[in-house]
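Other chains of the complex are left out, but the ones given are in their true place.
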Amino acid sequence: MTGIRRLVLDVLKPHHPSIVEFSQTLSVIDGVYGVNLSLYEVDQQTETVKITIEGDDLDYEAIKDSIENLGAVIHSVDEIAAGKRLVEEVETLQER
Amino acid sequence: MTGIRRLVLDVLKPHHPSIVEFSQTLSVIDGVYGVNLSLYEVDQQTETVKITIEGDDLDYEAIKDSIENLGAVIHSVDEIAAGKRLVEEVETLQER
Amino acid sequence: MTGIRRLVLDVLKPHHPSIVEFSQTLSVIDGVYGVNLSLYEVDQQTETVKITIEGDDLDYEAIKDSIENLGAVIHSVDEIAAGKRLVEEVETLQER
Amino acid sequence: MTGIRRLVLDVLKPHHPSIVEFSQTLSVIDGVYGVNLSLYEVDQQTETVKITIEGDDLDYEAIKDSIENLGAVIHSVDEIAAGKRLVEEVETLQER
């Protein structure tokens, strides 16, 4: 059991399908409680989207496959939380 | 079932009908709990408005039709949340 | 039924009547739970005031009439929330 | 009944009586739950103080008289809230 509770993904996608369609495909994957898609930047052919997915025991490979099947690509996994509880990143003294 | 819980829309509209009238039309669409319309920028003929809509199983097409019937156009869907729970966008380390 | 829950108004007024008198007139309009008047800017003859009104099924026309009867004018409706619940404007990724 | 719940006042006062004495005079006025006096700026003969007063059905004239009897003058009423509930000023999209 992996126990992934949150994934924050930086994703490059074509304009179609829209983020409305993305949200509907991703929100019904097993273990997903909810998804949030936010627009970073829009270019002529593509757009960059930040996808936050929360759930219980998320299946990263299934999520990645879904995103790729919609014609998009994950640029980076910017944050991941796993375990019995959702742990937030803590801002440290040196970062202030 | 789509399960859309929040939509944040960037909308261009003529000065009339006003955002007061928009709020009354949009707030009675099926599945809508509430709407918030905030003024971004006012030009001579048009104004740019940010529309936040929250609900349970929102119907994007019905909302889009309503907005267009009022003479306005959706520039972009800036944020969408869907699923069993409302997931907020998480600010990542690289964005600070 | 309109179901307006919050109005944020940008209002230009003469120095008299004062915002103390405005608050007493506006807070007793039907459907109003409470009002907040905050001073933006003071000029020689006039002052600009931000009026936040919250309630249940607010009557925009009655509020507008009250403000005009006090000798002031609404420059713009900067925010409106309507529906079964009060929805807040959500700050999007592109605005940060 | 006026129903004033909060007053934020910009007040110019001589150094004496001190804000300690002001707080004791103002906090016992009818309808006052509590007062907060914060120092803005100190000059040779005078000081500018921000006075926040919260209560239920505050009597603006009685408060003004008390302040003037202590030798001070209200420069402006910067914020007032009135009604059945205390409504906070809402930061709008254009102000960010």
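Going by the order they are written in, the chains are A, B, C and D; count residues from 1 in each one.
As a working rule, a contact is a pair of C-beta atoms (placed from the backbone, for glycine too) under 8 Å apart; a residue touches a chain by one contact, two chains touch by 3 or more.
Owing to the predicted nature of the structure, the values given are computational and were not obtained by experimental measurement.
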Total subunits of the complete complex, with 4 given?
-> 7
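Just so we're on the same page, only the chains that are shown with their structure count from here on.
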For the pairs C-D and B-D, output the one whose chains share more C-beta pairs in contact.
-> C-D
In whole angstrom, the CA-centroid distance of chain C from chain D equals 22
Distance-wise, how many Å sit between the C-alpha centres of chain B and chain D, to the nearest whole number?
-> 39
Chain B residues touching 2+ other chains are 38-39, 50, 78-79, 89
For the protein chains shown, what form does their contact graph take: line, ring, star, complete or other?
-> other
Pairwise chain contacts, counting only pairs that touch as defined | A-B, A-C, B-C, B-D, C-D
Which of the residues in chain C come into contact with chain B in the complex?
-> 2-5, 60, 76-90, 92-94, 96
Within the complex, chain C is touched by chain B residues 6, 8, 18-20, 23-24, 26-28, 32-39, 42, 50, 52-54, 78-79, 89, 91, 95
Chain C contact footprint on chain A (complex, rising order) | 38-41, 50
